[in-house]
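I have a structure here, written as structure tokens, and I will follow up with some questions on it.
The excerpt is restricted to a subset of chains, each kept in its original location.
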Amino acid sequence: MVLRLFKKHSKKVGEAPGTIVYTGDVIDSKTYLQLITYDINSFQEKEISVDEISGILNDEGMKWLNVIGIHNPELIEKIGRQFDVHPLVLEDIANTSQQPKIEDYSELIFSTLKMFYVDSQGELKMEHINFVLKKNILISFQEMPGDVFEPVRKRIQVGRKRLRESGHDYLLYCLMDAIIDNYFVVLLSIVEKIDALKKSITANPKKYDLMILDKLQEEIAVIQQSVEPLKKIIPEIDDLDSPLIEDSHSIYFRDLHDHINQISSTTFAIKDKLSSMTDFYLSAVSNRTNEVMKTLALVATICVPMTVVAGIYGMNFQYMPELSSPLGYPLVLTSMAGIALSLYSYFRRKKWI
Amino acid sequence: MVLRLFKKHSKKVGEAPGTIVYTGDVIDSKTYLQLITYDINSFQEKEISVDEISGILNDEGMKWLNVIGIHNPELIEKIGRQFDVHPLVLEDIANTSQQPKIEDYSELIFSTLKMFYVDSQGELKMEHINFVLKKNILISFQEMPGDVFEPVRKRIQVGRKRLRESGHDYLLYCLMDAIIDNYFVVLLSIVEKIDALKKSITANPKKYDLMILDKLQEEIAVIQQSVEPLKKIIPEIDDLDSPLIEDSHSIYFRDLHDHINQISSTTFAIKDKLSSMTDFYLSAVSNRTNEVMKTLALVATICVPMTVVAGIYGMNFQYMPELSSPLGYPLVLTSMAGIALSLYSYFRRKKWI
């Protein structure tokens, strides 16, 4: 989804709570379910239909169900019914303008957050990601097909022992970690754009720079709106005291918290930097105007007095004794040069040129 | 009511507390009472007079009394007497400058908040809304006839089960929810105005843009003054521990709180954006001045030296050898063109044009 400071809110004014309304960009890609089952020895990945879900629920081993596409309310509702998910949670899953949060419904933990990535055109994009953690399965929802969770999937596949042995909560941590690691990549791309912008402004401030600056400010504001709630949320996971989260894994969530704090502080620093850029731009433009002015002033103040002198001796009075003197012309030329030179040296002394 | 940063305070200086004074815009629309009674099976809507109230108080089923118009102190007082409402509450109901708050008077819960809406002329309007929740009735007060609560009324009418079965507190939640959902619509309209403004400034900064900017800033300040207290108020409903609020409904009020936090954070972001717009405007004007200056400087610095040359050979000295040379005129023309060209290329090199 293109980043906007403000997005349409999910349900219409006055609609009943729990109504599932997709609020993201219109998408025509199909929605499908991807199931990964694994234990220490085996790994299996396949696409399944909603109706097959009930069949797998009681299987042994780790199960990760990844739902791709949340723009199909009926599908979301079906999945919800299969896993016994509260309607308010389903509303939040489809509502792409929902801010990050974590909620403990005792039999399940629901968590939603934003993923940012730079697409192939260099555009910053945002995706609404949801997790539902149950005793014997982790369900993730993503807006569009894409390789967000690819590295994690590979780590399972190649048999990283810790990941295969640890429970569904550790898998949740790994997926969250992958998303949050991506924030650093996104921030870095913004920092690089700022550097390029700074160079462009310093060289020659253009109207277009202002528009880029405005866009960057909007992007960082959106990121900040997604990061700040996370700062409160991750420690909450530790406090949940839910049997769904193993105590020994809390060190990993604390590590996540560490990263988010770093992202948050960097985001603030970037915001600060951007808000000082408008002044920087103004200063650069002022500088430029000043330079142009100085040249104009130099030429004009040197030439205008010379014009006056030339104008005087161009008058057609009959009685102008200087005109008939043979020294008149050279003297006038000399005095004009003198005026020009003295004005020029005055400017030099003033350090204007 | 038109949005103003500051409105007349209710009672006159030194007047006794509990004096009912309407402080909104002067309105000549009549005030009337609308009673909706319903239970799981039935639904009835009718206009009633104040004196009929006592007759209905002991009826079974759900009762929602909607008072339209608060600019009639006598009416407010009569209703107050009928329902045994504290004079300080009545003062707050009529006082349109009262900030949002919630108060528990044990036998009733009083809540007041602001509703915002965009009227047919595209103007942002604010309305003072009050709720009095009693054991067997919910009374709402709105400033003007309008369709604020229409969607909720319809949901009752079409027989949404949850709404019909749940108590008066759930009805209160639904009405509040409808009001707060409207905040998103209002903020979205402001964001759209900002986008239009940004485009207008980028194209050509005008004095009128400054006035629009100023108005938007005032509007967002008023919205913020109404939203911030709400952030504190909604959690208070949870804490009231009043028998008037069912415990199982607290999840809905928490959902409301969620929405308000989102509105608050968006409001802050918009305010930030607006406050950076003045600088944006300044930058755009500077840019424009700079552009104009560059053109002026270009023309003037090229032409003025040529004027000097022309002026010199326009002088009437008798002894000016160049004048009688047949090559004089073409040489002077060439040198003038030379001056012009070299200045022009100097400007090019400086990237001023």
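Observations on the model:
So that you can tell them apart, the chains are marked A and B in the order they are listed, and the count of residues begins at 1 in each.
One rule holds for everything that comes next: a contact is a pair of C-beta atoms (placed from the backbone, for glycine too) under 8 Å apart; a residue touches a chain by one contact, two chains touch by 3 or more.
Just so you know, these numbers come straight off a predicted model, no measurement behind them.
Every protein chain here is a copy of the same sequence, 2 of them drawn, and the whole complex in this file adds up to 5 copies.
Throughout what follows, only the chains that are shown with their structure count from here on.
Taking only C-alpha atoms, you rotate chain A by 70 degrees to land it on chain B; that is to the nearest 5.
Taking each chain's centre as the mean of its C-alpha atoms, chain A lies 27 Å from chain B. Across the complex, chain B meets chain A through its residues 149-152, 155, 160, 162-163, 174, 177-178, 181-182, 184-185, 187-188, 191, 198, 202, 251-252, 255, 258-259, 261-262, 265-266, 269-270, 272-273, 276, 279-280, 282-284, 286-287, 289-290, 293-294, 296-297, 300-301, 304-305, 307-308, 311-312, 314-320, 343, 350-352.
Note for the complex: chain A touches chain B at residues 4-6, 8-9, 11-17, 88, 97, 99, 101, 204-205, 207, 210-211, 214, 217-218, 221, 225, 228, 275, 278-279, 281-282, 285-286, 288-289, 291-293, 295-296, 299-300, 303-304, 306-307, 310-311, 313-316, 320, 322-326, 328-329, 332-333, 336.
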